Every structure is written in structure tokens, then in C-alpha cells.
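Note that this is a trimmed complex: some chains were dropped, and none of the rest were shifted.
In this document, chain identifiers A and B correspond to the written order of the chains, with residue numbering beginning at 1 in each.
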Amino acid sequence: MTLPTPLTGVIPPVCTPLTPEGEVDTASLTSLTDHLVTAGVDALFVLGSSSEAAYLTDAHRRTVVETVTGHVAGQLPVLAGVIDMTTPRVLDHVRAVTAAGADAVVATAPFYTRTHPAEIERHFRLLAERATTPVFAYDQPTSVPLKLSPDLVLTLARDGVITGLKDSSGDEGSFREVLVNSRALPGFSVLTGSELTVDSALAMGADGVVPGLGNVDPEGYVRLYRACRAGDRERARAEQERLCRLFGMVRVGDPARMGGSSSALGAFKAALHLRGVIACPVTAEPQVPLSAAEVERVGKFLAGAGLL
Amino acid sequence: MTLPTPLTGVIPPVCTPLTPEGEVDTASLTSLTDHLVTAGVDALFVLGSSSEAAYLTDAHRRTVVETVTGHVAGQLPVLAGVIDMTTPRVLDHVRAVTAAGADAVVATAPFYTRTHPAEIERHFRLLAERATTPVFAYDQPTSVPLKLSPDLVLTLARDGVITGLKDSSGDEGSFREVLVNSRALPGFSVLTGSELTVDSALAMGADGVVPGLGNVDPEGYVRLYRACRAGDRERARAEQERLCRLFGMVRVGDPARMGGSSSALGAFKAALHLRGVIACPVTAEPQVPLSAAEVERVGKFLAGAGLL
């Protein structure tokens, strides 16, 4: 389907439910999709960082896109991540997700290799040249060597290379520079990946939000988005603060025993399992599973937010 | 073929010649392989960082392994990199390169994702469990979030998880800690990835060397290795210092215009082209090509080292 111009609203990065054997659990993925669509989200983003895209094989990735696009059947747009190291590898993913039905692709700067702003620019220009869907730039400086500078994003936006920005940098100053300077580009979509500052991002002029925590509480983010759009700042702030407290779940994992991804993605999946949305909370290897006590703490966060 | 235990000698990380269209130039790859084998190297390492593995599609990677293993036909061992973000994706590469004939696989710590020593350990244990060839650990801290600590390397070595270490960290203190403490593990192979400290690494007890510059001057590294093994320290040092000066070519690229990979890999390929080994010096996208003046400077480095 054709994307709205600009793309707006709540666009959760869809978690990828796995079986105990580490295969994609398509029944749970369908159930999670229904959970999100029923809550009123505006689009879906599969194969992002919160989807464990870095942990999914090419076969898994294809299954994910086909399952979700097949299930939503054009009811709402599906964006797909094409996360890989450099242009030739990313282009293979662009072809694969497009064939599997994705409506747009979301690409990061190159990684693993030592890179340079000129090479990042070249990367996005080549992707746009060869992709048959719109290309979103994914600013994810904790995963790649270089942050996308506002100047680079704005140049690519003005030249029509990218259709939007998904900013997961957490750097609101830089985010705002893009917002203030892209006013004259009405179709350009600026999305925040931060779970914690949706109200302020929208107040600054952001078009939408891509919250990992939106898997767990999509109704919350939809209410938050609508309160913001309705200009009801106090209700928005109260909803946002409830979600901020819920977000504390990402730190349940013991940092002496596991990394940030194991903790945060483990918590999201544990929450989806506790809420009955997915069949199994397992995360992909080599992430370390949460302990029973840590899962119990996830349950307390859910209860505290009125979700259990 | 079965790897020598430990693997020793000069093991160049083989560059991947490309056509102007960005496909693998198998004729040039065969020619480069001959150039290396004729010079007397002890094994070949394909799909490493110097091979632009991060820029090669899965199809390119398969072509590379098949071309090289087919051409050397068991004359000497071929190690293959399996560079990807996490365990499930790396395992796909393990299967692919093994099917294509590789004698061992070389894997880094996970990247893109936020990781943790416990997850790195789990990653290597899973790889070893499922691989049918020996697994080498590749310490490459400029490309991945975490350096492999000597303690982790030694634990994995003692448990038979890894067969060797390819250390490209440039951290000789840490390298030496592995060497001093792996004496009791006679089959364990410790290889340095540094072009500039081969004589001292071998004097400390390293088993072999994996020099990117060895593509350009394999005879030089073979002479250096043999002089070290023969105990002729003065000849070794003179050869090493000649190679240090030659290595200056990696900085010909203008840092205002390109990244370190564009410059270093561009210089290696320009040198191979100038020496008549490969048909075309192009590097993969989105790397920036060297200018004519920069290529000319590569030529001067070659002339200065007696190679042109």
C-alpha cells in the first residue's frame, strides 16, 4: 500500500515471538499483530532493533515480513528494517522485504566497518536509487559508529532520498534541529524512537512515535498520541509518566549477568507472555534469559501500570 | 583438510577483487591466490575484514570461498570469516562456508546489539557446539562493542571451544597475556593481525601472522616469518621496518573525504592493481574511491619498498 505522506501516529516496532527452539512463532506473531492493531496503532515496523532483527536469520526475517503483511492485508502500512553492515548487504534485504510485502524500508548507517559521513550519504543515495519503496533513515548511534547529523538528514530529506527519520538517538537537541528545519518539507516524516518523551516530541512537531514499549502497552501509547493531538497536555503528561514508570522494566536484568538487550527485550517478551499475547517469552541467542525473580519483577511493573 | 595443530606461519586475509559492477572477480581472485601461494604463505584467510567481508552479500561470500578452496584444492588450509551480528546469523554463515569447503571458521563477538562478556562466551560456545570445523576467535574491537578479554580467550581455549585467536586489537599487552598463559595448551594457535609488530609477536611466542598488507607483499612477510623462526633478529627487524614504511599507504586517502576502510582497503587494492595481480582496484559500496593522486602515492610507497 502507499504510505501516508507524512507517515504519522503510533508505529510500534513489533517484537518477534520465538519458539523454545528459536524459530519464529508465527501464531504468536499474528496474535501480537492483532493486539497492536486492535489497540489502534497507525502502522507496524517489523525487523527493527526491538524485533531482535540483529538476531534473526534471513529465513526468519522473510517469515516475519510475510506473516505480518499477510495478516494485516493492507489494513495499515508495514515498514521493515533492513539492518545490515553495508550497502550491498542492505540491498539484498531491501529486495527480500519488498518481495515479502513491506511498504517501506528502514535502514541504518553502515556499521562494523570504520565509516565516514560521506560514505553514509553515499549509502542512503544508493539505497534510494535501487529501492522500489520509500526509505526511512534509522538513527541508532548505540549500534553503529556514527550518529546521523541533522545536516545530513536534512540534505537527504531535501533531495528526496529519504522519506522520513526514525530517531532512536535519545538526543533531543539534534532531533529538534531536524524538526525545526524540515518544516518546509511537508511530506517528510519525523518519528521518535524514545518511549519516554513522546509528549514532548509531538509538542515539538514530531509526526509519530516508534516505541518498543508499545508492544506491551499499545493502548497507552495510542491514548498518549491522541491526547497530544487533541491538545490535552495534562492528560498526555499523566499517560506519559505512567509509561515512564512502566519502562523501568527494561532494567530488571542483572547487569553483572547480562547485557542491555537481554534485559530490555527479555522484559518486553516476558510482559507479552504474562499478558497472554505470546506463547513463549524466549529471546534469541546469545541473549541471557531473565531469571524467575526478574520475570516476577516484570509482573510487578505490569501490575503497577494497571496491565495485569 | 585438517588444520595443523597449532596453525602457524603467514596467513594473509585475502582481499576480494571486484569487477567495476561490484561482483566478485573470480579470475582476479584466482590470480591473487596464486600470488600468495607462490610467495610461500602457509594458509589463507578469506572473508575477513581486509576481504571486505562486511560489504559482500551472501552470494559473494559463497563465490569467494568456493573459488579459493576450489583453486587451492587442499594444498594449504583455507579459513573463512563468518562475520555477522549474532549467533543465529553467524551459524548460517558457518554452514555456508563449511559447505563451500572452508577448513575452519573465524568469528567475532556479537555486534550491533549491546552485548556482555557472558553473552560473548555463550556465543562462542554455541558456535563450537554446532560447527563441524575448528572455530577461531577474532578480536576486532574497532568493529564490535567489546574487546575479548585475555581471561575469556583463555577460558574458551582451555575448554576446547576455540582452536585459536586472531588478535587484531593492536593491544600487545593483552596479546601477551594470552601468549604467556596459553603455553600449557600446545595445540592452541595465537595469531597477530598486526602488520607492524610481526617480529615482536613471534619473539613473544605467537604462532603466526594475518597481515592485510600481506596481500601486497606476501614475499616480504614470508621472509620476515622465516627470519624470525631462524632466529635472525636483525634481518627480521630490517624486513619488518621496510614493511612498516610500506604500510604508510593505508593513510593515502584524504580523511576529510573518506573513512579509514576506504583509504586502507583502497590502497591495498590499488597496490595489487599496480603490481598487475588484479584487474580492477574498485572497492565495494559505499566506500569512497581513491583519487588519481592518491593512487599515485600508493605507487610511490610500492616503489620505495622495491615492489614496482
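The criterion applied here is as follows: a residue touches a chain if its C-beta (ideal position, glycine included) is under 8 Å from a C-beta of that chain, and two chains touch if they have at least 3 such contacts.
Not measured: the values here are computed from a predicted model.
**Q** Report the copy count for the entire assembly; 2 chains are displayed in place.
**A** Oligomeric count for the entire complex in this file: 4 copies.
Please note the rule applied: only the chains that are shown with their structure count from here on.
**Q** What angle, rounded to the nearest 5°, describes the rotation that places the Cα atoms of chain A on chain B?
**A** That pair's rotation angle lands at 180 degrees.
**Q** If you average the Cα atoms of chain A and of chain B to get two centres, how far apart are those centres in Å?
**A** Their C-alpha centroids are separated by 35 Å.
**Q** Touching chain B in the complex: which residues of chain A?
**A** Checking each residue of chain A against chain B gives 22, 49, 54-58, 60, 83, 85-89, 91-92, 110-116, 118-120, 122-123, 126, 142-144, 257-262, 284-288.
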